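In what follows, a single structure is set out as structure tokens and then discussed.
Of the protein chains in this complex, one is absent; all others appear in place.
Right after this comes subunit A.
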Amino acid sequence: MNFVNTPATPVALELIGAAFSYGHDVALDEVTLSVHEGEALALIGPNGSGKSTFLKGVLGLLPVTAGTMEIFGAVRGPDTARSLGYLPQSDEVDPEFPVSLEQVVMMGRYRRMGWWRLPARADRAAVAEALRLTGLTTLAKKRFGLLSGGQQQRGLLARALAANPRMLLLDEPFNGLDQPNREALVETIRVLKGEGVTVLLTTHDLALAREVCDKVLLVNGTQIAFGSLADVLTLQNLQAAFSGFQVEVDEHSVVLPGHDGH
């Protein structure tokens, strides 16, 4: 099986006219897109435009109130939930909490392990692999709270990876990362894509979206555009999504003033 030219890989996520709502408030609607296995989708839009809503909708934390959504060819349910991994926006964790990085990553296995069981060899192997992928192997025994913010972020990513997800949802994964951590994360995403993992991520950083993503969904409460990076990231589309903000586009990146990621 060799999918160098990717169009042959199966569809991982498909939405047709989908809407997600909080109660009666529609947070995001008219979403129509398809993402193939091993592809990465960037969700781009102003704050409060529905990026995180989209991730929560895929996760099953919000109902689909219109249209349809299929994950790996199935309607969302317990089985699809098991194939998803989620990295929430950088969590504030208690820095004094007495757990090691290794133990935090092991938490990603609990769903598979079941209630009373202790970690088996397969669980320890998955944790070691997740630590290796995120470049954190040497820090395994360190107390989680003593790691830098970027290392904690990668540790939480390792926790999501330990469950061997087929699709990974990352909410603002690059926020507040320094250069080495940012590069490590980009590299990890590349490796995962190579293994056939589908990645959905929200970001304000268009340069990074260009680095690791194959497709873009531009939103502002509704779908503005979806497609390849070149097709979607036009000045016109970005102005439509970020109406009210000054948008500048140069050859390499798009600058969105006032959106440096808070």
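Criterion: contacts are C-beta pairs under 8 Å (C-beta built on N, C-alpha and C of every residue); 3 or more make two chains touch, one makes a residue touch a chain; residues count from 1.
We adopt the following convention: contacts and distances are computed from a predicted model.
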Missing subunit (named according to UniProt) among the choices "Sodium:proton antiporter", "MoaD/ThiS family protein", "Amino acid/amide ABC transporter membrane protein 1, HAAT family" or "Manganese/iron transport system permease protein": "Manganese/iron transport system permease protein"
Selected residue (touches chain absent from view) among A:9, A:34, A:65 or A:100: A:100
Contact partner of the left-out chain, one of A:143, A:166, A:182 or A:210: A:143
Candidate in contact with the missing chain, chosen from A:11, A:81, A:140 or A:186: A:81
Given A:12, A:139 or A:156, the one touching the chain that is not displayed: A:156
Missing-chain contacts mapped onto subunit A: 59, 81-82, 86, 88, 91, 93-94, 97-100, 103-104, 107-108, 110-111, 115-116, 143, 156, 159, 163
